[in-house]
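My questions will all concern the structure given below.
For this view, one protein chain was removed and the others were kept in their places.
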Amino acid sequence: MNAKTIAILILALAALALAGCGGGDEESAPDHTDAAAQTSLFLLDGDWTDQTGAVRVLEDFRGKLIVTAMMFTNCSYACPRIVADLQGIEAAIPAGNRDDVQFLLVSMDSDRDTPEVLEAFANEKGLDPKHWTLLHGDEFEVRGVGAALGVRFKRGIKGDFAHSNIITVLDREGRQVFQLEGLNADAAPVVAAIRERLPRAKSK
Amino acid sequence: MKRRLTLLLVSAGLLLVAVSCDRGQTQVAQGEGVSYSKSEAGPSQAPPPFEATLLVAIPAGTYRPLYPGKDEPESLEVTAFQMEAHPVTNGQFLAFVHAESKWRRSLVPGLFADAGYLGHWNSDLSFDEAIRDAPVTRVSWFAARAFAKWAGRRLPTLAEWEYVGAASESSPYGRDEPSYNQVILDWYSLPAPQVPLAANTGNPNFYGVQGLHGLVWEWVADFNTALVTGESRGDSGLDRNLFCGSGSIGAADPSDYAAFMRFAFRSSLEAAYCVNNLGFRCATDAEE
Partner (left out) sequence: MNSPRKTTARLSTVALLTAATFLGSCSEPAPSAIAATNGAQTQVDPGPVVGAELAVLTSPPMVPPPITRDHATKLIVNLEVREFIGEIADGVEYTFWTFGGSVPGSFIRTRVGDVVEFNLSNAADNKMPHNIDLHAVTGPGGGAASSFTAPGHTSQFSFKVLNPGLYAYHCATAPVGMHIANGMYGLILVEPAGGLPPVDKEYYVMQGDFYTEGGYGEAGLQPFSMAKALTEIPDYVVFNGRVGSLVGDNALTAEVGETVRMFVGNGGPNLVSSFHVIGEIFDSLYPEGGNLPNHNVQTTLIPSGGAAIAEFKVEVPGTFILVDHSIFRAFNKGALGMLTVTGDEDLVVYSGKQDDRIYLAEGGAVQSMPGSGAVSVPATRTHDERMALGERGYVANCLACHQSTGLGIPAAFPPLAGSDFLMADKARSIGVVLNGLTGAVTVNGTKFDSIMPMLNLADDDVANILTYVRNTWGNEGEMVNLEEVRAVRAAK
């Protein structure tokens, strides 16, 4: 657990502790009490389009554990690896729990990764649409998600992106609970972070 | 030569516009984003007037990045756009939070701003009158771009900001002038003044834009790309699992200390950070 996460948790606890203390008067209330605790990615309320062409908001995924990463389909190296890493994570989830976990791929390439392109990519990689959603958004929304997840990316002159490779786990309320950085990193902690939030294995 | 002459003429025209701006003729922003939410502004408080900052037309040109990406040319084209003549002020930001209550400091979610957000204000909707016209600081990147969207504008890109910021008062390429960097360094080496300067302090630069250097740091739309290495696909021979370590980057101009400091500053930020000396200004695409 990193320092920032700890700080957020402390803030959250503090906020809970203060929640009952009134504070309805916004002119005099201590700042950042319950508001500061709001770190859910669902606060990003922009519209997205998924690989089926349906309009989505992040809030739609509330209630499931979310495993997410940013990528672009023209990426020949890092992104396929990230997807492969995510598939490895999926495989490590007990079969009985798979409906409980949503995989979310957010494209950073607003220009080229249309819903059609994303669908073709999903099919090519064999991503089960039941558990995998690929999102296309405009640049404003994509930057917002990148900033919230701490994923840095930069469009190069040829339209390809340099980017950091980060897999993020969100809890059922959209709050970040774990991040794994780098390719080919041991995914075991990601799996552990997911499993500890799953109901007792619905093992078959 | 011809292009340079054109730039000079454009600049002269802009200076005229800037002068008229000082007489109080400011252009009100167009666009659907400008609206006041009467129900959320509080019953007893009338929304303060909002005057959008004058936009200065910036002609197209080339920007020489401090860190060109691998396989990228040394100069990148910047298309024509418009940039606000000075940073957004506390007064302007007050109009925004009046209208958009979720950006008031007691209500802003932690995802979007850290605990320092608008910490220099007295409350959600008030501050010392002395800072009304000073650049608003302690605003997060999320808040800055939300303001810009509300005003029907956007944040400038890093390339746009650096392109305009490269100008001195007399030239679009001020960093070739010995005094240009020194003036910036002198400011960087001074602690922030106790009483903040007004947002329109300082001489307009070549384009007629004020305060890019010498007032506050400024957010840009893509602040968090500054330190990403070159395109991963182009890298080879190194351990590609360590994408980050595989790019080879070298600064285009190692002596451009001022640019180094800006890049260092931006790269130290996260999008929710609210920093004492960090504000922003808006931009728009060029008018058709």
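A and B label the chains in the order they appear, each numbered from 1.
Definition applied: a contact is a pair of C-beta atoms (placed from the backbone, for glycine too) under 8 Å apart; a residue touches a chain by one contact, two chains touch by 3 or more.
Fair warning: this is a prediction, and the values are worked out from it, not measured in the lab.
**Student:** For the chain left off this view, which of B:Asp128, B:Asp186 or B:Glu287 is in contact with it?
**Tutor:** For the chain that is not drawn, the touching residue is B:Asp186.
**Student:** Against the chain that's been left off, what residues of chain B make contact? List them.
**Tutor:** Residues of chain B in contact with the hidden chain: 67, 116, 181-182, 185-186, 188-192, 217, 227-229, 241-245, 247-251, 254-255, 257, 260-261, 263-265, 267-270, 273-278.
Note that in this section only the chains that are shown with their structure count from here on.
**Student:** Nearest whole angstrom, what separates the Cα centre of chain A from the Cα centre of chain B?
**Tutor:** 29
**Student:** Please name which positions on chain B make contact with chain A in the complex.
**Tutor:** Residue list for chain B touching chain A: 69, 71-73, 76, 104-112, 115, 117, 119, 123-126, 141-142, 145, 149, 154, 221-222, 224-225, 227-233, 240-244, 247, 270-271.
**Student:** Can you check the complex and tell me which residues of chain A touch chain B?
**Tutor:** 8, 11, 26-33, 35-41, 43-44, 75-78, 140, 143-144, 146-148, 150, 152-154, 156-158, 160-165, 182-184
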